[in-house]
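One structure is given here, and the rest of the page talks about it.
What you see is the complex with one protein chain gone and the rest in place.
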Amino acid sequence: MRAATTSLPEALRPLELLQGKVTPGSLDDQVLRFPAERPPRAWYVALAVTLTALGIGGLCICWTLYYGIGTWGNNRPVAWGFGIINFVFWVGIGHAGTLISAILFLLRARWRNAIARFAEAMTIFAVICAAIFPVLHTGRPWFAYWLFPYPNERALWVNFRSPLIWDVFAVTTYFSVSLIYWYLGLVPDFASLRDRTAEGWRKRIYTVLSLGWRGAASHWVHYDKAYLLLAGLATGLVISVHSVVSFDFAVSLVPGWHMTIFPPYFVAGAIFAGFAMVVMALTVVRKTMNLSNLITDNHLDVMNKLILAMSCIMGYAYVMEGGTAWYSANPYIQHTFLNYVSGFYGWAGITTITCNIIIPQIFWFRRMRRSIPAMIFVALAVTLGMWMERFVIIVISLHQDYLPSSWHKYVPTKIDLGILLGSFGLFFTLVLLFARVLPVIATSEMKASLPAEKEGQP
Amino acid sequence: MSPPRSALVRNLFGAVTLIGAAGSAGVYFSVGRERFWVNWLVWTLFLLTLGLGNLFLVALERLVGAHWSVPMRRVPERIASLIPLAVVLLLVAFFGVPVIFPWTYPEAAHNPILVAKAPWLNLPFFAIRLAVCATVWMLFYAFYVRGSLRQDESKDPAFTVRARRLAPPFMVVLSFSLTILAFDWISGLEPEWYSDMFGVYLFAGSLIAGIAAMVLGVLSLKGRGRLPEVQTKHIYNLGSLGLAFTVFFAYIGFAQYMLIWYANLPEEVIWFKHRIEGAWQPVALALPLLHFFIPFFLLIGSVGKKHPAPLRLAAISILLGHFVDLYWLIFPTLGPKPLFGWPELAMACFFLGLGSLQIRRAMGHGADMPVGDPLLAQGLEWQL
Partner (left out) sequence: MSSATFAVLGLFSDAHKIVDAANQIRPRKLGRLEAYTPYPVHGLDRAIGLAPSRLGRLVMFMGVIGACLALLFEGWVSAVDYPLVTGGKALFSWQAFVPVMFEVTVLFATFTAGLAMLFAFNKLPFFGHPVLHSQAIKGITRDKLALSIEASSAAFDAEAARQALIDNGAESVEIVPVPAWDRPLSLVGLLRTIAGIVAACVVAGAGLFAAEKLIPIVPPMIHMHNQPKLNAFHESAFFVDGRGMRPAVAGTVARGHLPPAFATPEEAGTLLSNPLPLTQSIAERGRRVFNDHCAICHGLVGNGVPLLSHAYGGKPGNFLSNEIRARPDGHYFGVLMLGKNAMPSYAADLDHDDRWAAVHYIRILQRAQNAKDEDLR
């Protein structure tokens, strides 16, 4: 009945997604033991490092709150500096998680099962890191609730025509939806944890969080439907969120910003940056938590292929941007694009192109896709390149636009850099805590695909 | 199909084509060269984008290593046979370029914007781009489609391995060549306008039109009992893909429109003003209706994706929408009123007849399923 896959040439056989014998029981033992065990020393060392970074960031945030946005490097005309760069960067990183968990679920790509939980968690943490920046950059963040349309004593409403309000709705929705999606996926795993744990405060917490889940088939029917619907909705959402972020720039008249390709270009860039972060984190996680039999080299291979694909899409977008800038015969746009690669900040544009387009091309070679040092190098390059790309778009376009008398350079302050460092610290602190407390792999999803794995189903 | 009926259908298509050819000649000599070439361009692009969209689907399956679409893959391979036909028609359209493209007119030398664009918008470079695109399309068509047909006999899995390896470069080549097609042949009609999303827009339109054509092909074959092993689960996936790309096209189209509306720059807005105001407004309203709302609400429920009737309706709506899209993109060059009369009908007969004959010819080659493909068995047993 089942097709014989062994007669196929090796290149056409379905990916081996498990190494060695994996049963549902062994899966539980391997993945669910971490919440119960003490973590190794390396975890504490890593946490110390990330907490230090977080602390520095926290201090800089307090400094900003006390003394105001003047402590940042923003000026006129570069009124958007590190604040927005970091916001777009972190929101982008979150997109890979939703792509892996939602879009790849819709596409029935089974290799996503081992990495979906981790990726979704990264999405939520990335959105938390991202949300800090728009809230802080308002200057008086204690009034941040003014961004929401509630009836107030000033008889004022928000300006629904502004992309900044679209952002408020988009990021809020993205965070809520990701949280719900992540939590729903966790419910069966909490049930597993509940039933593995001896009586005590831990078991009570798991019991509450599992909502009394018992794996009833009548429940799975609705659960599966909800999961499928959420995957579809999250797919639409993830594309819309970064498109709305791109609208922040594209609806304006700033040269270099008003390019119609921005929405899909930003979405592709977000997925690109996010995958790099996921690959980087997973190489570390699978080594330190001994999960290489579940997160195999094949998983990393496929993710690196996706990174390569995104890099090619980004290349297309860069060519289109530059080409259309020339084609437009608009001297302001042309001046801006020349500024991207030459001029005072030209090094940023060159870095962007090198890191985003040139370096990932090594992934055309299978050996590079399966080499841990190579993929960490590429992932770091892509992370740097994508951050630099936002820097290029925001700072270079703003610092020299239409009126030469307004031109002014932008230099970030130590506070800017400190908050950026702190956001990385926050992100990795949350990742470390997540790995300590919650199951890193969605065991219930993995178990569902084990029978098919055994039979070599595509 | 019994031989007499097959001959009757072929003769019918042939007759329609001949009538259309006569009518088209009439259009050229009596109505005007501009109208003739504009019609020629719209239909050529319609056939070409249908063909390229289907070739993309064939390559996409290789790129992602999908199995579920293998049993149905012969349908897009056959529809991709429109590519050689459309390439010939496009080469003929080159003779119409000096008639309908303003940057070829002598006044263009006095327009500073067009002078600045002259390194790109000049006939020799245009011809080179056309030749390069035509060549790569033909080469990849030959590789993928003829190779698949040959595999029916040879049953050699090495072709599938090669096809997978060539898929990524093909995607790169297709994205750039479709972009050149869009910029050169469509946005070049109003050469002062620019939008860097335009290549993506045409790509999205070709893709969804390709899927719609594939859906109609699969359902038609299944209805005649020629694809008995293709089951509801395969059709469901195809419907889901159709829904996804319907939404994708609407997203691209809306993003382009909204950004240009928002910034309200005169040099960008003029292109939309020509297409959504006055007499063009009904066409501009029909476009999102046919291309998004109807197929979206038909395909959003799981019912719509499984049953032939709503799927067929959605596919027809999309194909109509794709034609209206190309019409809406190109015809405003003829004036502020949308022209539709016997010239359009005559040339429609000609091109549709030619296209139908070409696809019929392709249907005579090879089995209805790619029987030589090593992944066929897995594709048939694939579970949702």
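Some points to look at:
As written, the chains take the letters A and B, and residue 1 is the first residue of each chain.
We adopt the following convention: a contact is a pair of C-beta atoms (placed from the backbone, for glycine too) under 8 Å apart; a residue touches a chain by one contact, two chains touch by 3 or more.
All figures in this text were calculated on a predicted structure; none of them were measured in a lab.
Under the touch definition stated at the start, the shown chains contacted by the missing one in the entire complex are A, B. Considering the whole complex, the residue from A:L18, A:L237, A:V378 or A:I393 that touches the absent chain is A:L237. Check A:Q30, A:N75 or A:T207 against the missing chain and you find that the one touching it is A:T207.
Shown as candidates are A:L229, A:I358, A:V411 or A:V437; the residue that touches the absent chain is A:L229. Residues touching the missing chain, restricted to subunit A, are 23-25, 28, 65-68, 140, 142, 149, 155-163, 165-166, 169-170, 173, 176-177, 180-181, 183-184, 188, 191-192, 194-196, 207-208, 211-226, 229-230, 233-234, 236-237, 240, 243-244, 247, 443-445, 447-448, 451 (touch as defined at the top).
Touching the omitted chain from subunit B are residues 254, 257-258, 261-262, 264, 300-302, 383.
Going forward, only the chains that are shown with their structure count from here on.
Every residue of subunit B that touches subunit A in the complex is listed here, in rising order: 64, 67, 112-113, 116-117, 120, 157-158, 160-161, 164, 168, 171-172, 175-176, 179, 183, 194-200, 240, 244, 247, 251-252, 255-256, 258-260, 262-263, 265, 267, 374-375, 377-378, 381-384.
The touching residues of subunit A, counted against subunit B in their complex, run 1-3, 5, 7-9, 11-12, 14, 106-108, 235-236, 239-240, 243, 247, 250-253, 258-264, 308-309, 312, 316, 319-321, 323-324, 326-330, 452, 457-458.
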